[in-house]
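The complex appears here minus one protein chain, its other protein chains still in place.
Here the chain labels run A and B in written order, and each chain numbers its own residues starting at 1.
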Amino acid sequence: MPDRDDRLTLLEDRDAIRDLIARYGVLADRGDADGVAALWETDGIYAVGGFGEARGHAEIAALISGPVHQALMADGCAHVMGPVTIDINGDVALARGHSLVVRHGAGGFEVFRASANSWQLRKGSEGWRVIRRDNAPLDGQQAARALFDPPV
Amino acid sequence: MPDRDDRLTLLEDRDAIRDLIARYGVLADRGDADGVAALWETDGIYAVGGFGEARGHAEIAALISGPVHQALMADGCAHVMGPVTIDINGDVALARGHSLVVRHGAGGFEVFRASANSWQLRKGSEGWRVIRRDNAPLDGQQAARALFDPPV
Partner (left out) sequence: MPDRDDRLTLLEDRDAIRDLIARYGVLADRGDADGVAALWETDGIYAVGGFGEARGHAEIAALISGPVHQALMADGCAHVMGPVTIDINGDVALARGHSLVVRHGAGGFEVFRASANSWQLRKGSEGWRVIRRDNAPLDGQQAARALFDPPV
């Protein structure tokens, strides 16, 4: 059985990862491009199914400050994360869970996108950061379901 | 580095705040007006964008026992909270996250409301309670996005 310090550290790690992923939704809907980017490592990757791959803080921030996200915000949007299941292995982790984008329009609110997400994370000197997030819409494609495969 | 007791207490605090916010959704959809009100401090505030400000247990309970919420419950509704990012500073805390109201109607379920929430909380002799919750629909207005501003 791991000792008390290791158990405490593991709980802190799991708590920090849950908080980071919750913060993504809050920062995205605040339009905080730099805040969103800072959740990733300097050369981190955010691969959004249908939109390609953003690499590094400048490209990830541009997803938030760019026209697609800004149009969503002008309409009104909610990036609601589901709960994640977390597997930690030393200083790296895999978190898997859903995300919803709810969009406001003339007819009220609607679910604009429902996605699978796989978050690879690493713990460094400043805490947990995202190495790579893959997101794909759960529209029947196998690629989205594959993001929910267990860690290898 | 904080000592082990402080680390344990911090994790307990974060866990308790997550549980309190999850309980809100369960109590609201159960129609438990007194249970909902008891999540707040005696003179706590629940400011609901578009519905004004309820202050104190009696007014907060009246939001649940009142006609708007009762009509939602008769139709069928789900007050689904998103995950929250939590910042604790001593015995006060700020939690930020989304909430969805899903409503049942003739055409099935629909997202009736998607909101930003800012929860100010305080830890007292009976645990964490809400000082003030602000909720505003994410329909494009800046007021809702501002609820996701970081703690000052």
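In this section, a contact is a pair of C-beta atoms (placed from the backbone, for glycine too) under 8 Å apart; a residue touches a chain by one contact, two chains touch by 3 or more.
Note that this is a predicted model, so its numbers are computed, not measured.
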| item | value |
| --- | --- |
| Subunit B residues that touch the omitted chain in the full complex | 4-5, 8, 11-12, 15, 18-19, 21-23, 25-27, 29-31, 73-83, 102, 104, 108-111 |
| For subunit A, residues in touch with the removed chain | 4, 7-8, 11, 14, 82-86, 96-98, 100, 110-116, 137-141, 144-145, 148-149 |
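Here, only the chains that are shown with their structure count from here on.
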| item | value |
| --- | --- |
| Chain centre separation in whole Å, for subunit B relative to subunit A (CA means) | 23 |
